[in-house]
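Removed from the display is one protein chain of the complex; every other protein chain stays in position.
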Amino acid sequence: MTIFIQPETRQETIGKLNEVKQTFAARGWFPGTSGNLSLKVSSHPLVFAVTASGKDKTKITTEDYLFVGKDSTAVEETTLRPSAETAVHSIIYQTIAEAGAVFHVHTIPNNVISELYGDLGHVLIGNQELIKGLGIWEEGAALAIPVVENYADIPTLAAEIEKVIDSSIPGVLIRNHGIYAWGKNDFEAKRHLEAFEFLFEYQLQLMQAKQSFAISPSQLGIKIV
Amino acid sequence: MTIFIQPETRQETIGKLNEVKQTFAARGWFPGTSGNLSLKVSSHPLVFAVTASGKDKTKITTEDYLFVGKDSTAVEETTLRPSAETAVHSIIYQTIAEAGAVFHVHTIPNNVISELYGDLGHVLIGNQELIKGLGIWEEGAALAIPVVENYADIPTLAAEIEKVIDSSIPGVLIRNHGIYAWGKNDFEAKRHLEAFEFLFEYQLQLMQAKQSFAISPSQLGIKIV
Amino acid sequence: MTIFIQPETRQETIGKLNEVKQTFAARGWFPGTSGNLSLKVSSHPLVFAVTASGKDKTKITTEDYLFVGKDSTAVEETTLRPSAETAVHSIIYQTIAEAGAVFHVHTIPNNVISELYGDLGHVLIGNQELIKGLGIWEEGAALAIPVVENYADIPTLAAEIEKVIDSSIPGVLIRNHGIYAWGKNDFEAKRHLEAFEFLFEYQLQLMQAKQSFAISPSQLGIKIV
Partner (left out) sequence: MTIFIQPETRQETIGKLNEVKQTFAARGWFPGTSGNLSLKVSSHPLVFAVTASGKDKTKITTEDYLFVGKDSTAVEETTLRPSAETAVHSIIYQTIAEAGAVFHVHTIPNNVISELYGDLGHVLIGNQELIKGLGIWEEGAALAIPVVENYADIPTLAAEIEKVIDSSIPGVLIRNHGIYAWGKNDFEAKRHLEAFEFLFEYQLQLMQAKQSFAISPSQLGIKIV
């Protein structure tokens, strides 16, 4: 399939992706050239820009993104290869109609929590103000963020992801393989991703703190005066 | 209520808030667009500048703040909405006469410690030089920093905060909802906030370190020569 | 041995090393002026550029690198001294024919994990997507990254490293003395190093999280609604 991308669309899309890429790169969210970003430019037919495979995401070059369709192949002539994981982006856009941007990053907390809760099949998070950062405003809300196994076969992985995601929670963890988070645009996808990362790190730190919590101030050298 | 904000006051106020905002954003203190900042411009009547709702606080635009009064509504025409939590800023200015700036941020340590000590109703901190960063110079001072429950109803939350705060400790924790810290101006509020964050992280790390502390050097592979 | 380094080769080599140096310095990977970087310019005879001894690696000066041969001495006139550890770089280039860049850094995770697994002689890592960042794509791959003792005598250290390294795993840990990681060029060596660091930190954090993991959501204050 060949589709003509308007120059202004191309420029605006790449500009937004570059901004997100630089912000996340500065946080170390693309270790070892991992991770990928996409931004939808058309729903019918599905067309989205996605990071090219194997690039150092701390840098900005003229060959960092390509435009692909539903089948994850380029919609225009290019020497760039899309990431093998482009199929995961595509399945998310196909499943969640309102998704306009999909971001995939590896962090220590999202990998550790995916392994901890992997057997359970979802990470349980609750009792936290930052849940509102996911666009969930129900009081006392608890979330079950899905975790799928890290299938090496990408069609299998995409099919498993399709089974577990819905529009109520804007993200999915792959066991020991980071998170995919999305939103209606780059701004919202970034907000969702930051909220997820905060919630994961909070939960991990809280579990450790609970274990060592000593209510007795004297054990911490605190004298009440 | 409509109040005319002098152009120089406007410019100076926004300049100070932008500086604080950029510093905190670089530290990741506004995850998922959370957090808010305010700076008082008048006590009688109460008028303060506050961050507009739902903005990405890593960016500087011309629409990041608005000026509001005691009732948390704008004192001039604007298309911006103040955060729902503006009422918390207002209640702090009303309760603590000397407060000139109020900063609210979410960090992993301030959220974890608020949950750990939530049932107790206050975080006990002591035996730490950085307590002087809060303007408390009494030797051997121990602090009981109040923690209130995270009421979804903002008037209830504001009323609970009003009950527990006083001028001796320049901050209050909301359980799983970050800290509000204040000072007579932006400089002092920032100093107080940094001191609180240091004290929280210190306490959490110390609790964990105490648990694993091995006095025997040989266990750590240390040979005395 | 005296060898003439082409000006363009010199400039390109130093430019690449400077870029890596600045990136790693910003991450705090050269604590206390530790660490060193090298880039091969010729295989026959072996010639490589290496960081000069005792410099502050957060800075760029005109005297940061020198070109040395197989015996770790300069191949041109210079007042700079190569690090004593240059012999380790040399032995890696001699042992791994495809190595074109060798980077040595100290981080808390790489030092801690080297001590934890030191008696075992290797760090076992597995079940992690980022293993692909090491160029290892076999499904379910587990790695045994070698750890050698920290011999103060550099020829002994180099000989021990020669014994344990091969082309299947692009790095080696020295016990309490950081990691040496390599790749066919600066881009690949950086990717390998970032993948190793992620894997080490992941493993350490996972071990601690497993210990404190409470499956019961109520213990974490989560209410299922």
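Order of writing sets the chain letters: A, B and C. Residues in each chain are counted from 1.
Simple rule for what comes next: a contact is a pair of C-beta atoms (placed from the backbone, for glycine too) under 8 Å apart; a residue touches a chain by one contact, two chains touch by 3 or more.
Note that this is a predicted model, so its numbers are computed, not measured.
Only one residue from B:8, B:77 or B:129 touches the chain missing from this view: B:129. Annotation: of C:34, C:78 or C:185, C:34 touches the absent chain (contact as defined above).
Interface residues of subunit C with the unshown chain, by the touch rule above, are 28, 31-34, 56, 58, 106, 108-109, 111-113, 115-116, 120, 124-127, 138, 140-142, 150, 152, 174, 176-178, 203-204, 206-208, 210-211. Residue-level contact of subunit B with the missing chain is found at 23, 27, 127-130, 132-134, 139, 187, 190-192, 194-195, 197-198, 201-202, 205-206, 208-215, 217, 219-225.
Operating definition for what follows: only the chains that are shown with their structure count from here on.
Chain nearest the geometric middle of the protein is A, using mean C-alpha positions.
To fit its Cα atoms onto subunit C, subunit B must turn through 180 degrees, a value rounded to the nearest 5. Centre-to-centre spacing of subunit B and subunit C amounts to 41 Å, using the average Cα coordinate of each chain.
Across the assembly, subunit C contributes residues 221 that each touch 2 or more other chains.
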